[in-house]
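Here the complex is missing one protein chain, while the rest keep their positions.
Chain lettering (A, B and C) follows the sequence in which the chains are written, and residue indices restart at 1 in each chain.
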Amino acid sequence: MKDVNKKTGLARAKDIYDHRNKRARELKAEGKKIVGYFCCFPPVEIMTALDFLPIRLLGDMDEPITVADGYLPTVMCIFYRSTFDLGMKGRFNFIDGFIGSHACDAAERTSYIWSNYIKTPCNFFLDLPHVDKGEAVNYFKVQLNYLKETLEGLAGKKLGIEPLKEAISLHNKQRKLVRELYYLRKPDPPLINGSEVLQVIISIMMIPVEEGNELLQEVIDEVKTRRDIPDKKIGRLLIWGSLIDNIKFTDLIESSGLNIIVEDTATGTRPFWHDIEETEDPLVGVARHYLQEVKCPRTFAETDTSYREDLENRYSYLKDFAKYWKINGVFGNIIRNCDIHGYEVPAVKDYLESLGLPVLIIEQDYSTASLEPLRTRFQAFSETIG
Amino acid sequence: MSFIVGLDIGSALSKAVIMQDGTLLSSGISPSEGNFLSAINSVLQEALGKTKLAMSDIDLIGACGLGASFIPHSFHKISEILCQSRGTSYLLPTVRTLIEIGNQSSRIIKITRQGKVADSLVSDKCAAGSGRILQIVAKVLKVDLKDMGQLSLKSTQPVKFTTGCAVFLETEAISRVAEGASKENIIAGLHQALTARIAAMAHRMGLEEDCVITGGGAENSGLVKIMEEKLGKTLLVPDNPLITGAIGAALIVTEKKVNLKKEENHAIETGCHC
Amino acid sequence: MKTENKKIKKKSGKTLQTAREAGYFAKKMLKNALQAQEEGRPIGWSMVTWWQGELIARAIGVELVFPENYGAFCAATGGAEKHLEISDSEGYPTTLCGYSRNSIGYAKLLSDNNFVPYEGAPGGGLAKPKFFLAAGVACDARYKWFQALKRYFTEAPVWTIDLPMPGTKEFFMKGNKELSLKYIVNHLKDYVAFLENLLGTKLDYDRLDENVDQAFKTLALAHEVDVLRRAVPSPMVGADFWSIMIPHLYLPDDPESYEFYEKVYAEVKQRVDNKIGAIPNEKYRLMFAELPPWHSLGFFGELAERFGMAIVIESWNYHAILPIPEEEFEGVTDPLEKVAMLTYYKWTEYNKVAVEYDVDPGFFMAAYFQFAKDYKTDGLLAHPLMSCRPATYTLLHTKNTLENKLKVPGVVIDGDIIDLRVFNEKEAFSKMEAFVETMDHYREERKKAGIAW
Partner (left out) sequence: MFYAGLDIGSTITKVVIKNERKICTTVIKPTGAEHRRLANEIMEEALSKLNLSTANISYIVATGYGRINVPFADKQVTEITCHMRGINWLFPNVKTIIDIGGQDSKGIKVDNGKLVNFVMNDKCAAGTGRFLEVISDVLGVKLEDIGEISLQSTQPTNISSICTVFAEQETLLQLSKGTSVEDILAGIHKANASRIYSMVKKIKVEKDVAITGGGAKNIGLCRALEERIGFPVIVPPEPLITGALGAALIASEETKKIGEKELTEKQLNRRWEAVTFFDEKPTK
């Protein structure tokens, strides 16, 4: 494992980010089975506990979508069109298991279509209730059981309680380290910039959890002590909305007078912000966590109160974020055709502006080719802050 | 011994053919230049002239294209997709997939052994995917449309365009020139951008051999080459890729003539705008 | 805007007398709600939840109106444009569901006019809701949209009624069906508690039971009409269906709906018995995928005239449920359980077909494989909806697989349920003209493949 000229910390993260599937392919060669999954709802704990390497299936803003157009309409979420396009082009041809999920319409329908055209030895569609109360948790736990059974089939062994508990605490440790990393952005300027964090987050979604935790620790130690920290900028930015998985995007933002401080996205805080409660039957904790604690507008929140209270219920965590990190501007990132975030836009604006935070909403095309025109928007936004 | 005229009155070019019992007698091509009526007359004259025929000798006219409604004679209007497929398989019977890069739009048409349409896909929302942008950029670079193909083949590093919009592409081309990018690289980059869009359509349809490319774009060897790379298929080009539509119109109207006896209810359009 | 100049075709393409009368039910829903408002009875704005939530709400005495249906209503009467513009200026993305954008715009106007429908609102407008009945099934818009509407009705709660949507393979995993039904029933109990507490009245389970039976009765009859439609030539067309679907989709528990379908059945049966086709010379039998362009229904009339094309069957999700085998009901007494079965069976009824043809998902797409055979269709007319995108996601997939597995070709005509800009009639016709050849070609292909009908 250890060798002298092995990259560490940020350099290592960049390396993994640049060659996302390299480690997976290596481990595959060593006989490990790889399971790819959609969005942050299929529990990685179950995969880890069965000795699989879970990897998050992402799109590629640099790769023009071509093949997918034969299967998915262009009016669909561009991120999932891109992900499917890569799948059809064989980018993920090494995975042994495919776990689709009912994260949103696009994820759901793409999951079905994926399993029709991209034959993976084992695949499963994880249904996820839209409500998180009452019987919903039990129903979701039932679905998790089917996921477990299916993966046990692939692993050729049963999932024991102990291994699952171990996996949960390993991933909880990862969550803790990620939060620690985010806290390093409290000072102004932050100790670590958006592109660096993104590289780390993407990396830990592509390698085994132990390696991920080791990487996180390296990065934290490195960042705490390094001299060359990011420049001070006018904007301390909270990003809310659709995910960002390409540093060309974060670079563009941070070269427009804005420092990215915290990302409330599916490649940001969302998968990591809460630990899984360690329950008697571990699946209970897992079910509760993914259904109730992974913040995403795809899960419906009760609204039997006034609109104001409703906003408070749904977004108070953003207020906490803003307070803790001294946020002075919010970028609402909407990948074109993302309905679940699209419907939230006026509400989340109402809420954040009531906190005195300016909000910039951009519907973007998930393509590096169409990034540059956004520069003026970000610069203008930083001018509204400063 | 009836003489049939086929007309394809496109936004850029008007084309006419004269056919007799399924054989091509003559053809004519002239730019539409916004005056369809005069373009129609001149292509008709050109085609008639070559055959020593007069309008009075013509039994039937079949027509397609944007400007067909300007035809000052009675004619049958036929969908461009049908004309393209029938005309192309007349010239190249082995065609199964047709890629037409026209001035207004690009089309992918799947064709049956009988030269009939099996499936079709058209880009018509905006000019980004149409051959029009070739013209536009040719004007910017002051090169002849015909030479673009050859020039692009000399490219060392194709320019990357950041916009899809044909109009902005023009402006972007201008500033690339200013930054000292070579004509070759700009044209090659343009071809890249255009073929990417059309390839995406082609993928959507799925390609069956033989693949044929027609329309103005087919005369551009550079474009065809990049398209072949992008699709991983060899593309056949008819000797005269411009008149496939007109031929198709003539052939289909001949079939219709037969049917006409059966179903009288078939409407005959007459140009009435002039 | 292009829409201003574009004339809306009055010609509806309907061929059934009963279809012409069906408009009564849409108006009835709006009227009843406005009346309920005057009498101070509770009104709910509801999604189509495939009967899961509606039956219970009505049984406890709520008048329901359906913003979805109102969207179509506004589109057909040309009143949508105004609402869409307001939704845009409120900051909602223009890519959202057109129906939702329509009702968001309307909601803004309603709240600005302190909850009195504005002068000249289509159909007299939707009355102010006491609560919202959102749905987890089918698409995200169906709960996000009502959640968004709360912005304009601050004290009206939103209840999201959920439905399991497992994949086909997962549906057949041991015990999933039973456990899913258990989930739904308990979920419905919470819903009943929510209603009782909101309205301060108890649910009369006997009344619910009657309504549920009435609904099953109506739906069974509506299904019989679907069966009649297998006849060649087709006794009715899509334009008829989109009118007659309203009673069974929205008001199956209303005795008037049943009476209505008796009339529909009689009219259609009479045509079948006498081999009368809905259109003069039926040459091509088409399946229609997704919702029609409400603003240009005349288009279908012209397809019939020009090419002899008849729409013989439409999207599975708007049709009545297939009959549930008697034995399934053995020992089932709780009306909530019947409701759960009704909706869950509807959404999983074509999973067997999905397995048979090895396609996913079972809903939305698998039904077309059954339809293609039962209705002897020549092609699929797919109508991707820019403003109902989720319904569109599986269309290309459906088209591809139908062509590959059954040699039934598809044509894609971009359009919309509300926004006129997307629909290019001229282009559509030239596509359809070419599609005639495509269908001829595939008829031959089917013969060769031995799947002729």
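Just so it is clear, a residue touches a chain if its C-beta (ideal position, glycine included) is under 8 Å from a C-beta of that chain, and two chains touch if they have at least 3 such contacts.
As the structure is a computational prediction, the values presented were derived from the model and not from experiment.
Considering the intact complex, the chain excluded from display touches A, B, C.
For the chain missing from the display, the contacting residue among B:3, B:36, B:75 or B:161 is B:36, taking the whole complex into account.
The chain that is not drawn here is touched, among residues B:58, B:143 or B:165, by B:165.
Listed here are the chain C residues that touch the chain not shown: 1-2, 5, 85, 88-89, 91, 94. Annotation for chain B: contacts to the undisplayed chain at residues 11, 32, 34-37, 66-67, 70, 104, 125-128, 130, 132-133, 136, 163-168, 171, 174-175, 177-180, 273-274. In the full complex, chain A makes contact with the omitted chain through residues 358, 370, 373, 376-377, 379-380, 383-384.
The rule is short, and it goes like this: only the chains that are shown with their structure count from here on.
Because contacts link each chain to all the remaining chains, their graph is best described as complete.
Chain centres computed from CA atoms place B at the largest separation from chain C.
Chain centroids computed from C-alpha atoms place C closest to the centre of all protein C-alpha atoms shown. Chain pair with the highest count of contacting C-beta pairs: A-C. The mean-CA centres of chain B and chain C are about 41 angstrom from one another, to the nearest whole unit.
Computed centre separation for the pair chain A/chain B is 47 angstrom, with centres defined by C-alpha atoms.
Residues of chain C in contact with two or more other chains: 396. Touching two or more other chains at once are residues 70 of chain A.
Here chain A touches chain B in the complex through residues 64-67, 69-70, 369-370, 372-373, going by the rule given at the top.
By the touch criterion given at the top, residues 79-82, 85, 109, 112, 114, 116-120, 122, 124, 204 of chain B touch chain C in their complex. Contact residues on chain A toward chain C in their complex (touch as defined above): 70-73, 75-76, 100, 102, 104-106, 108-113, 115-116, 124-125, 127, 129-131, 133-136, 138-139, 142-143, 146, 149, 297-298, 300-301, 303-308, 310, 334, 336-337, 339-340, 342-347, 349-350, 361, 363.
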